[in-house]
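Other chains dropped; remaining ones untouched in position.
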Amino acid sequence: MTQPPYRDLGLTDDEFQKVESTLGREPNDAELAMYAAMWSEHCSYKSSKVHLRTLPIDGPQVLVGPGEDAGVVDIGDGLACVFKLESHSHPSAIEPFQGAATGVGGIIRDVLSMGARPVALLDPLRFGPLEEAHNRWLLGGVVAGIGQYGNSIGVPTVGGEVKFAVAHTQNPTVNVMCVGLAPADRLVRARAEGVGNLLVLIGAHTGRDGIGGVSVLASRTLDETSEEQRPSVQIGDPFYEKLLIEACMELIDAGLLVGLQDLGGAGLTCAVSESAARAGTGADLDLGAVPLREPGMAAFEILTSESQERMLAVVRPEELDEVRAVCEKWGLVSAVVGRVTDTGNIRAVLGDTIVAEVPARSLADDGPEYRRPLEAPPRLEELNADDPAYANPPSDLRGAVLRVLGSPNVASKRWVTEQYDSIVQGNTIAGPGASAAVLRLEGTMRAVALSTDGNGRYGHLDPYLGAAHAVAEAARNVACAGARPLAITNCLNFGNPERPEVMWQFAEAVRGMGDACRALGTPVTGGNVSFYNETGDSAIWPTAVVGMLGVIDDYRLSPRPAFGPGQVVYLLGETFAEVGGSEYAEVMLGKVSGMPPGLDFEREAALHRLLVDAASRNVLAAAQDCADGGVAVALAELALGGETGFAVALPGDLPAHLALFSESASRAVVSVVPENVEAFEALGNEHGVPVARLGETGGPRMVIEDVELTVAEARHVYESAIPDLLLSRAEAG
Amino acid sequence: MSTPTVAVVTFPGSNDDRDALRAVGQMGGEGIAVWHRDTDLGGADAVLLPGGFAYGDYLRTGAIAAFAPIMDAVRAHAAAGRPVLGVCNGFQILCEAGLLPGALIRNRTLTFVHRRVHVRVETASTPFTAAAEPGDVLEVPIKHGEGQYVADAAALERLEADGQVVFRYCTALGEVTPDANPNGAMRNIAGVRNDAGNVVGLMPHPEHAVDPDVGPVGGQTLFESLLSSLVGAAT
Amino acid sequence: MKRRFEVLVTLKEGLLDPQGKTVEDSLPRMGWTNVSEVRVGKLVELTVEGDSEEAARDTAEEVATRLLANPVIEDVRILSMEEAT
């Protein structure tokens, strides 16, 4: 590949002309590769930008919003929380273990580059049904890969999601969120400030990894040729990443870094052009100084290699020796590969040849931008009109409860979460299994609460509501832990944006997410867009995944998702005949149809206020949001969590199956010790949230009116569903 | 009388080193951070090799770390009859270094496993179990991919005969059953000691089991035993 | 008839081999300064019952490429060991 033709690299004719007019000449190989990588969908957000711009990004709590490696939120006491969600679905589809592992590595470096120590991972995952061997292979590989990488580097995986849908066969969705902490006054930025400062490449050697991966692999639809794009998959080295984390933390603590940027998509080109563009500077690069893993790499390969486990540091010349000493201590290679200039250009030399000279801004900021055509999918209205609420009720309600509880979407994810270290670093107050993970801020009683949520069925039926529900549910989960929702990050997983239906879904999802975030006061601090998740013309369901951050002042007051004996059970919020897109309809009726539940932001916000207020006054014993599977599942999870049964009756006059399985939004199930009943009901009144007393906890049986089962029975169904699907037909390899 | 000190060695890839230092402090001792390239233990009374993935667990867990410069000091400390504790990866390193018998191979399930388990104390004749009674049941977390304890038949018999098995996986009631064995370890072995009794290794993480806000508290017994035996030795 | 094979699975050329690299980097500190290009792979031994040498080898190859290795990142070689009983 000596003369990469621009089309093979994914540039259109118009884009190529734009490069020519920027440079006033034809680009050479290296320059072409740089533009192709930086102007790919993955790096330039060319199809999504116009929509993302509408999202609310401001708030007094936001220290750094979208546009940097990760968002940063002020969580009080001089501490900053850095967080970001990212997708690694495409590599995971062809090599699940390494694809997912390197996904963890990449998002960790995003957080690290803000100067924060990575303290937690969450992994929202979507697969096709486990009845198919291929999907079992994908799940097993992805989970083992995330586990191997996260466990090895000592960052706990404290939450996530695992959901299943036919639309994800062939196209799994692998998102990973990383959370980091730093003193607010010690954040580092990805800026190449200070003319004369040195650019130091720290970490792994550069090889021919993922050359063109950005433009070719991530930005094109998977097809038969995917099998041949093999070299684009990479092998992660978590050990090296661990050294990189420790070395960077030591450099930051010693104040030795002017700037820090990870090398991700588009490699050195992206890191240098973005950090120079942000600072309004330029950079001279000596490609001959880049430590190479393979001999004879061409300039374009060195410039766009996506080799993992590398960081670019901006260093004052007089501090270079100290920087190198720290790298040496941790056994890391470091090399001065360039310096900051005031030219505004990225100029790269290899030997005595200038191999590239292009304006930094043209790469980083002036990429193409498209307002692609939008069109609602045909037959959506028909689908929406088919409301499963009108279907016949199940003949056996008790059986229905057990089936929903044993549905892989709802059932215990222990098989997955046991493969993750969720306690290393010693601050995990609540990990997998809680509605939100709760992480103590070391040495204080304060904690952050974290949740990731997304609902593919809702997104499929109404992408606006799907994304809005993702925000609402994530905030509700955080509020159920007693924490105030503060801000979100997100990952938008969609099909091919060049198809008007997909682009319509995307636009609607962004609109829904924006409206929900505005209404709930949780601005968007960053995120990631993953397009082209489709095979042939069958795309994944529109999957907006939201990562919510909240704060609680005293983690000891955080309600647990577990009933204790002798408590009073309440349902908060109102239940309507809403089973469109519900777990119930899919499991019992085989239908994903109708409209998703309505969402009234005012009611939603009121519920959160009540939960946070009640927790802070220590009147909540347990809390669990109502989501997939409705009240039935929320009650069961609380009973399983605390090994404690209950006897309740549901309010209102809905038919029993709707009362049990409706997924009406803005609801939660809580329990309260008898002494706090009055105080709690008064708070409900005060916050204007309907509070219905359902019954009491205690004993080994779970009784919901006429439906009766034992906790042991429920546990068996809940715990064995996924292992039964996996282990009875496990494949090794 | 001064506070007993425990050196915690950080190898490249150690993860629970900070957690171990914190636990030592919470239990009333003083932790001393030691780097793998150091050649002495900073005069510490005891040494703890922490959990994690030294050298990425590449090749074989603990294999490369066993060659670290600090290991000469650890050997000397052990030879002098002073307390050495290996937790998880630290246990693997002690086995690789020949300071403990046996080896740890991949879990029977082939998957990493993180869960709370119970272990039964089999002997009080170590500085880390002196405050316990044989038969006591401790709740502690495990988190490892290669924790299946193996040894050849002769070594196993010797271990049993000499009372060198320190912990066994068991139920909450202390029964040693196959179901209570999380990784396939021979005879449910979770931890062993050397002949002299001063070197102990175990797969569970006592340092993650001292603070009730974040976990169970079964690890307190090990630290209490150690710290009081050190205080006893000093008086 | 039973035949025993050795399947050697190695990472494709050009891919980073973190294990090999880490072993290689640590050798000089252990006193071996003359060892290089370390690559770590997998070795799988298996016995195949087949009517002929070729049929058995075909099965071994199929198992190797479909189950033991992911051709996206790994190469596979198959050695036949002395005929097993």
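Letters are used for the chains, namely A, B and C, taken in the order the chains are written, and counting of residues starts over at 1 for each.
Quick note on the criterion: contacts are C-beta pairs under 8 Å (C-beta built on N, C-alpha and C of every residue); 3 or more make two chains touch, one makes a residue touch a chain.
On a predicted model such as this, the values are computed, not experimentally measured, just so you know.
Beyond the single copies displayed, the complex in its entirety has a chain composition of A x1, B x1, C x2.
The definition used in the following text is that only the chains that are shown with their structure count from here on.
Any chain touching subunit B that also touches subunit C appears here: A. With centres set at the average Cα position, the gap from subunit A to subunit C is 37 Å. Multi-chain contact residues of subunit B (touching two or more other chains) are listed as 55-56, 58. Shown for subunit C are the residues that touch two or more other chains, namely 18, 22. Partner subunit C is touched in their complex by these residues of subunit A: 94-95, 98, 204, 207-209, 227, 230-231, 233-240, 293-294, 307-308, 331, 731-733.
Interface residues of subunit B facing subunit A in the complex, by the touch rule stated above, are 12-16, 18-19, 22, 51-53, 55-58, 110-115, 141, 143, 145, 205, 207-208, 211, 213-215. Of all residues in subunit A, those touching subunit B in their complex are 144, 147-148, 151-154, 237-240, 242-243, 330-331, 417-429, 440, 555-556, 732.
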